[in-house]
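A single protein chain has been removed from this complex, and every other one stays in its place.
Our next item is chain A:
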Amino acid sequence: MTTTNEFTASTKTGRLADFVDSRVGASGMVKEFGRKIFPDHWSFMFGEVAMYCFVLLLLSGTFLTFFFDPSMAHVVYEGSYVPLKGIGMSTAMASTLDISFDVRGGLFMRQVHHWSALLFVASLSVHMLRVFFTGAFRRPRELNWVVGGVLLIMGLAAGFTGYSLPDDLLSGNGLRIIDGVMKAIPVVGTYLSMFFFGGEFPGEHVIPRLYSLHIMIVPAVIILLLVIHLFMVVTHKHTQYPGPGRTNDNVVGFPVGPVYAAKAGGFFFIIFGIIAMISGLVQINPVWNYGPYDPSPVSAGTQPDWYIGFVDGALRLMPGVLGNFSFEWNIPFPWGSNTLVLSVLLPALVPAGALFAVMFAWPWIERWVTKDNREHHLLDRPRNAPFRTAMGAAGVVFYSVMWAAASSDLIATHFHVALNDVTYWLRTLFFLGPIIAFWLTRRICLSLQRKDREIVLHGREAGIIQMSPEGGFSEKHEEIDVYKRYLLTSFNDNKYIPAQPDAAGHISRKEKRRAKISKFFFEDRVAPVTPSELEAAHAAHGHHEVEGDKQDSIEK
C-alpha cells in the first residue's frame, strides 16, 4: 500500500474517523456489518438475555471482588450487623457481611450478581429450548449447538463455584453434599475429595480454590466460547422463521444500523433495569439469616439454586435400600471389600449424563434417522416436527420431575401431603412422565397440523352464520390469504424412510435399526396441503367464488 490517502474529511469527527479508518481499515468492517440483516422475532431474544446477564455478572462481580476476601481464616465478626456480632466465622463470610452491611450499595450489587446468575442460566436454558424446538441446530449449525451446550454447562459451573463462596450455612451444606458425591466415585473418589478440600471436609482451602475457578477460569472459558458462538452466528447468518418471502437462501429482517442495533442495544438497558428492580425489591440469599457454616445445624427446607435442583432432586428420588437390598454394594476383593455407592453414583451421574448426552448428540441422531443432510436456514414451527417436539417435551418432563423432586419436602408441607407419597409419585413420574409427554405432545402436534390443513382446505371460521334458502344454518368459512396459506403449507415434511440397501445390496443391522426409529417417528404424519388437494376440496364444496389466489384478497 504505497498510495497516499486522497480523501480529506471536512468535519472534526470526519477527520477522527478517517484517522482511525486509514490505520485499521474500519470501512471494511462497516461495509460488512453496518447493514447486515438480522431476522426479527421475540424468541430470538433469549440468547441476548443470556449475554446481557453475563455482562451484568462481569460488572457486578468485578465490584464484589474489590471487597470480598476469599479466606477461610477464622475471625470474630465485629461489623455492623448486630445479631452476628462476636460470632466466629470465616473471613469469607465476614467480608460477605461487610459487603452487605458496611459497603454502601454492596448489598444491591450482591443481589444484582445473584439475580443475574439465576437469570443467566434460565435464559441460556430457554434459548437452548428455542433452538431445539425450532430445529435451528441442524446443518450447518451443529457445532454451534454443541458450543451452546458447553456454555450451559459452564454456566452451571460458574453458578456452583460462586454459590459456595460466602461460606454460609446453606452453601456449606451444599459443599458437604458435593463432598459426599465425590466420595461415591469408585477408586479415586476419596482422594478427589481430599485434594479438593485440601484434606478432610471442610478444611481451610476450598473457598480460595473455588474463588480462582469462579473469577478466572470459568469466566475465561465462557468468554472464549461466547466469542466462538457469536463468530459462528455471523458465519452462518441467523436462521429465520418460515413464511412468505423467506427462503432457505435469504435473510429477511432489519439492518444492524440503525434498527437492530437500537433494539438490541436498548434491550441491554431493559434487562439491566429489570434486574436492578428485582435486586432492589426482592431479597436473595440472606446469608446473615443462615449464619456461618457449622457442620452440625441445618435448616429445614434447604434448597440449592434452581439450576442445580435437578441433580439434587435425582439424589432425593433414588432409594438407598429396597427391603433388605442396599444400593451400596460391598464388593469382595482378595484384599478386603470395597464399596460401590450406587445409591449416590446412579442419581448423581446417570440422569444428568443421559440428558446432556442426548442433547449433544441430537443433531446427529436426527440427521441419521431422517437421512436429511441438507442445510437448513428456515426454522420449523414446532408442530411441523412432531417427533422432535415430542422428544423435547419428554426431555423437559424428565428434567422437571427431577427438578420438582428437589422441592419434595416443600411440596409435602405446602400441600399437606405425605412426603413419602410425593417421593413415590415422583419416582413413578420419573419413568412414566417422559413417555406420556412424548405421546401427548406428538398427538397435539399432529392435531395442530390437521387443524392447519383444515384451515387451508376449508378456510377459517368467519363467525358469520348463514341461513340457506331451505332454512338450514351454517357458518361461513373464509378462504385464507395466499401469505397465510403459504405459511401453513410450506414446511419440511419428514417421511418414514424404509431400510435402504448399501452399495453392495446389503441392508445392515444399523440401517434396520434406523428404519425402525424412522418408522416410530414418522409413521404418523400429516402432509402439507398441495394445490391439487385444495382444488379438489374447492370442487367438492362448490366454492366457485374463491378468490384466494388473488393477492388483493388480504387485509387492506
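Basically, a contact is a pair of C-beta atoms (placed from the backbone, for glycine too) under 8 Å apart; a residue touches a chain by one contact, two chains touch by 3 or more; residues count from 1.
In this text, contacts and distances are computed from a predicted model.
Chemist: Just to verify: the chain that's not displayed, which of "ATP synthase gamma chain", "ABC transporter permease", "Cytochrome bc1 complex Rieske iron-sulfur subunit" or "Nitrogenase" does UniProt list as its protein name?
Modeler: The record names the chain that does not appear here as "Cytochrome bc1 complex Rieske iron-sulfur subunit".
Chemist: Quick one: which of A:G245, A:P334, A:G463 or A:G505 touches the chain that's been left out?
Modeler: In the complete complex, the chain left out is touched by residue A:G245.
Chemist: Tell me which residue among A:S27, A:T339, A:S474 or A:S508 touches the hidden chain in the full complex.
Modeler: Of the candidates A:S27, A:T339, A:S474 or A:S508, A:T339 is in touch with the missing chain.
Chemist: Can you work out which residue in A:F68, A:F120, A:F201 or A:Y290 touches the chain that's missing from view?
Modeler: For the chain that is not drawn, the touching residue is A:F201.
Chemist: Which listed residue, A:A73, A:V321, A:V417 or A:A539, touches the chain dropped from view?
Modeler: Checking each option in A:A73, A:V321, A:V417 or A:A539, the one touching the absent chain turns out to be A:V321.
Chemist: Of A:I223, A:V259, A:I435 or A:A539, which sits in contact with the chain we cannot see?
Modeler: A:V259
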